[in-house]
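Partial view: only certain chains, each at its native spot in the assembly.
Per-chain numbering from 1; labels A and B assigned in written order.
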């Protein structure tokens, strides 16, 4: 096994680990911590928005606003990222594409699939870990 | 890539592999084999129970009892563990936290999401593999 293979595998595992912590923060509504998994200039967009949100600070505002809908209606969301496809780039960034199956549970009810998406990320290394520089979510 | 990184990655992959076999045993109702993936003194609890079940022998009793509900109503359960977050500890144990999306299929019907959970495990190395020393399941 070549060194290149080993490095690619290490990056793959790092991305899985990164996603697990990143999305649990969102699902647990630690919004500032979730925003902190993006770079300072990070951007986030979806196929339902005309323009992406730019910068970590504005992402946090966006998230706080978005989550107000759950105040009146308690619901536990879970983002299940599956089928992760990691492509390290020559410039040191990492392209990662995966499926997201978002489930919701209302108190006393059974879970429902809320949305199915394809997530397109550009991840970068900052300090001792990864951060999302840009995320574009295509909603099925 | 440092040796430490490589070891962490190896543990991560080992945990994914362990979960795949462990939970297929449960879903296929190989209850004794599933109980065998816990340590002798292993414990299992959920947010729906006041006290965890302690020891592998009592876990097996608990599982046999629990599965009686499926005798009258044939149903195939599947435990999908996603978003695995692995934290090797200094004492050699491994903390692992993940989501579990449990689906059920009744004969001739489409699958349903039955429950959404967060699984909190402490895994230990025994012989040539991993075992669960404790599992606490928070049901959403």
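Some observations on this one:
We adopt the following convention: a contact is a pair of C-beta atoms (placed from the backbone, for glycine too) under 8 Å apart; a residue touches a chain by one contact, two chains touch by 3 or more.
Worth saying up front: this structure is predicted, and the values here are computed from it rather than measured.
Because every chain is the same sequence, the assembly can be counted simply: 2 are drawn, and the full complex in the file has 3 copies.
Assume only the chains that are shown with their structure count from here on.
Annotation: 25 Å between the Cα-based centres of chain A and chain B. Across the complex, chain A is touched by residues 1, 5-6, 8-9, 12-13, 80, 82-86, 97-99, 101, 112-116, 118, 140 of chain B. Note for the complex: chain A touches chain B at residues 6-7, 9-10, 13-14, 16-17, 19-21, 23-24, 76, 78-82, 101, 103, 105, 110-113.
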